[in-house]
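Of the protein chains in this complex, one is absent; all others appear in place.
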Amino acid sequence: MSHSLATHPDRLLPADPGTRSIARSLLERVQDLPIISPHGHVDAAVIEQNTPFPDPAALLVSPDHYVTRLIHASGVPLDQLQPGNAAPREIWRQFCAAWPLFDGTASGYWLRTQFESVFGWQGELSAEAADASFDAISTKLAEPGFRPRELFKDFNIEVLATTDDPLDNLESHRALAEDPSFHGRVLPTFRPDAYINIAHPSWTTNVERLISEASDGGTGYRGYISALENRRRYFVDHGAVSADHGVKTPATLKLDQADAEALFQKARSGEATAQDRNVFEAHMMYQMARMSVEDGLVMTIHPGSFRNHHQPTFEAFGADTGHDIPVATNYTEAIRPLLQDFGTAKDFHLVLFTLDETVFSRELAPLAGFYPSVYIGAPWWFLDAPDAMLRFRSAVTETAGFSRSSGFIDDTRAFCSIPARHDASRRIEASFLARLVAEHRISDDRAHELIVDVVDSSPRRVFKL
Amino acid sequence: MSHSLATHPDRLLPADPGTRSIARSLLERVQDLPIISPHGHVDAAVIEQNTPFPDPAALLVSPDHYVTRLIHASGVPLDQLQPGNAAPREIWRQFCAAWPLFDGTASGYWLRTQFESVFGWQGELSAEAADASFDAISTKLAEPGFRPRELFKDFNIEVLATTDDPLDNLESHRALAEDPSFHGRVLPTFRPDAYINIAHPSWTTNVERLISEASDGGTGYRGYISALENRRRYFVDHGAVSADHGVKTPATLKLDQADAEALFQKARSGEATAQDRNVFEAHMMYQMARMSVEDGLVMTIHPGSFRNHHQPTFEAFGADTGHDIPVATNYTEAIRPLLQDFGTAKDFHLVLFTLDETVFSRELAPLAGFYPSVYIGAPWWFLDAPDAMLRFRSAVTETAGFSRSSGFIDDTRAFCSIPARHDASRRIEASFLARLVAEHRISDDRAHELIVDVVDSSPRRVFKL
Partner (left out) sequence: MSHSLATHPDRLLPADPGTRSIARSLLERVQDLPIISPHGHVDAAVIEQNTPFPDPAALLVSPDHYVTRLIHASGVPLDQLQPGNAAPREIWRQFCAAWPLFDGTASGYWLRTQFESVFGWQGELSAEAADASFDAISTKLAEPGFRPRELFKDFNIEVLATTDDPLDNLESHRALAEDPSFHGRVLPTFRPDAYINIAHPSWTTNVERLISEASDGGTGYRGYISALENRRRYFVDHGAVSADHGVKTPATLKLDQADAEALFQKARSGEATAQDRNVFEAHMMYQMARMSVEDGLVMTIHPGSFRNHHQPTFEAFGADTGHDIPVATNYTEAIRPLLQDFGTAKDFHLVLFTLDETVFSRELAPLAGFYPSVYIGAPWWFLDAPDAMLRFRSAVTETAGFSRSSGFIDDTRAFCSIPARHDASRRIEASFLARLVAEHRISDDRAHELIVDVVDSSPRRVFKL
């Protein structure tokens, strides 16, 4: 009975003994199912080339802005967490000193589970144990069994989607697909943000390259559109199932050809305003939906993050350094122009993610409960945590049931955290369903079917896997 | 101990055994109290004429947009659920095939309870059981005991308010009131939306008719206002206790007579803008409050729904077909002009409903906790579900206590679902109060008084019954 937190069989399950016992049984039903990860940020090349993982700090701390942000909040400048500026062992010491700050956080759960279940580190982390844990994990990382392909298998991953630039040649994806010794599916995802957001610093260059490499000779706006269509087809041919869009808001808009063309030219000549950026992005979301209807790529939208909130940090350390902050987001009116034309289109799948949990009950569940195309994106970023996932299920289920949500998305670049994240999600799904059983709202038998549905069938169905 | 979900005595009650036992006792206190339904959409004529209910599909599926929307989301076109386009048995089969989608939804709870408690169907629904259940329910519907008046009595309904056009002659209400063999109260509700929203397609015609039939010879804006006053009086004379307003936002505004008149004329001549629509609606909410202060009708406001979100569906199938989607709604500033003048008016009752649950703790509880006129509308549409109702009580009670909310509103046109809806509400009220008792926040004795208050006394007091 003396379990560590990381391996306690009842971790994350509800405290009420009757409900917990139902949850245990539900969890058992799905605990060994393969991992389906339809959206994330692992680098396909790392898997293809089976690149050994670097030291503990470079693997677990520096690249993970979930982790560095909280250490930064405690007063450690970001440069002390950067491989170029500090020795790996120093970075690890900073992390270990900050470890108590992670109590109660989602990141804390994932990290603790990794330390023990992946790296076999049994004790607590602490400033005192910094060097010992660094050494222990380093030793593990040097073992042949800790290469990406071995872990991919150990983790029981069946499908792993990456996130890719539209002009990526997808060589690693092709090589993995053709490699008879590799049994997972590593799928690319079409992510054209930097070709759509005209305020992106390299938009003009990107578009230049896009047209020149992929438009089949077309020029201007038409060339741009057909180049995007061509690259999407290339992605489809390389196994992609979805196109992902990180946008400022969920706004959509249908411009006529002439207006779109004029706006595109204005942007290329560097004269576009902030308002133009919004209009063009909204129009392109409409276009992306049209293309999804045509080529079958599932369309996922991730709006509502104010990117690079702290300009000095952005200037010093670049994007994705922990200061993207959510804003209130409204979908009902914003997404309407798109849904007018494609909301009931055959086989169109539109997954709406949010960082603003107020929309779960107010907008996303009502939308997904009517439109056959709309699926509610599982809790994402800041919300992919036990309590937040329970609030999500409570907010959407009474209107939309269990069939209208996307299934869990780990959205991570931290490869070794994938099992912990899916484990947490499965435990929460079991906890939610167990409560409904305990309250006689669904039968135990149905709950055992539903847990398989939400964990396994939903992501396959929604992402056309 | 082998209960079905629909009849389990502990359904919807909290899982913790101690809390559940308190909840059971509280529920017992109110389980046999009559149903008070101060807002809904049942047709009075159906009760007056004791019209037999049609087939199961036409009774339980086609007219209920809670039900058709989720079937539609699963990929069934709406025309396959419409009496004119598909045979009742075919519609019922579609419904049965989709039945598993309703697990965990509020509609699922109501339907399941009806099947078993009203129609005596014991088994699960399923595609396989479609014909058998269709036949079984059809047989029941043909029995004399399944006529509306018999069910009205069986359901233990004391008061049922309908929703009516201002020019309705209220013949059925009068006939029921005068019928010595009928013992319930069926009350009309004054609902003037189509006479106030100048964007309504038939607004001009409606206003024409209103003035010509009810203005006592007055013309123009003055005639319009006095016709509305006259019709409200007619409703009061026929037993109405409230006037209901389905508005875009809770905006209110006091225009002076000249501005109101000018806007009214502009609208009649077809030149009003979208902004004019908002201004006129806001002004008319102010006028409706003034009239409520004068004639005593409780004023209820149901804002925040984006109506007919999917234009193609609206064009093909009309309004109320499942694609009204909530939007973020703010009350504090919007309702202020009305409350400046009438917030403390003697005997004025203003019930504020919302589809945006963020306002429960932020705006509605603080407003109702100060203004004697303001009552917090019980969770409505998309929120009239077990978890949402618990969130509601948790959000409002700590600021406003139990005396400032309206009591449950079933808001339904599905007559046979009324007992199931009130049953769910009573179970949730018992669950919430039981937790407060278990946490030693109120005494068991007070909880037994409070459950009667929220279930029975609140709607009587708030709706002046």
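For clarity, chains are labelled A and B in written order, and residue numbers in each chain start from 1.
Here is the rule we use: contacts are C-beta pairs under 8 Å (C-beta built on N, C-alpha and C of every residue); 3 or more make two chains touch, one makes a residue touch a chain.
Computed from a prediction, not measured in an experiment: that's the story for all the values here.
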item	value
Contacting the left-out chain in the complete assembly, out of B:Ala98, B:Val241, B:Ala365 or B:Ile409	B:Ala365
Of A:Gly218, A:Gly296 or A:Pro326, the residue in touch with the unshown chain	A:Pro326
Candidates A:Lys153, A:His183 or A:His309 - the one touching the absent chain	A:His309
Of A:Gln31, A:Asn50, A:Gln80 or A:Thr105, the one touching the omitted chain in the full complex	A:Thr105
Residues of chain B in contact with the chain not shown	16, 18-19, 328, 330, 332-333, 336, 339-340, 343-344, 358, 361-363, 365-372, 374, 394-395, 397-404, 435-436, 438-443, 446, 450
Positions on chain A where the hidden chain makes contact	3, 5, 8, 10-17, 69-70, 72-75, 77, 100-106, 108-109, 306, 309-313, 322-323, 325-328, 355-358, 382-383, 385-388, 391
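In the analysis below, only the chains that are shown with their structure count from here on.
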item	value
Rounded Å distance between chain A and chain B, as computed from the means of their C-alpha atoms	39
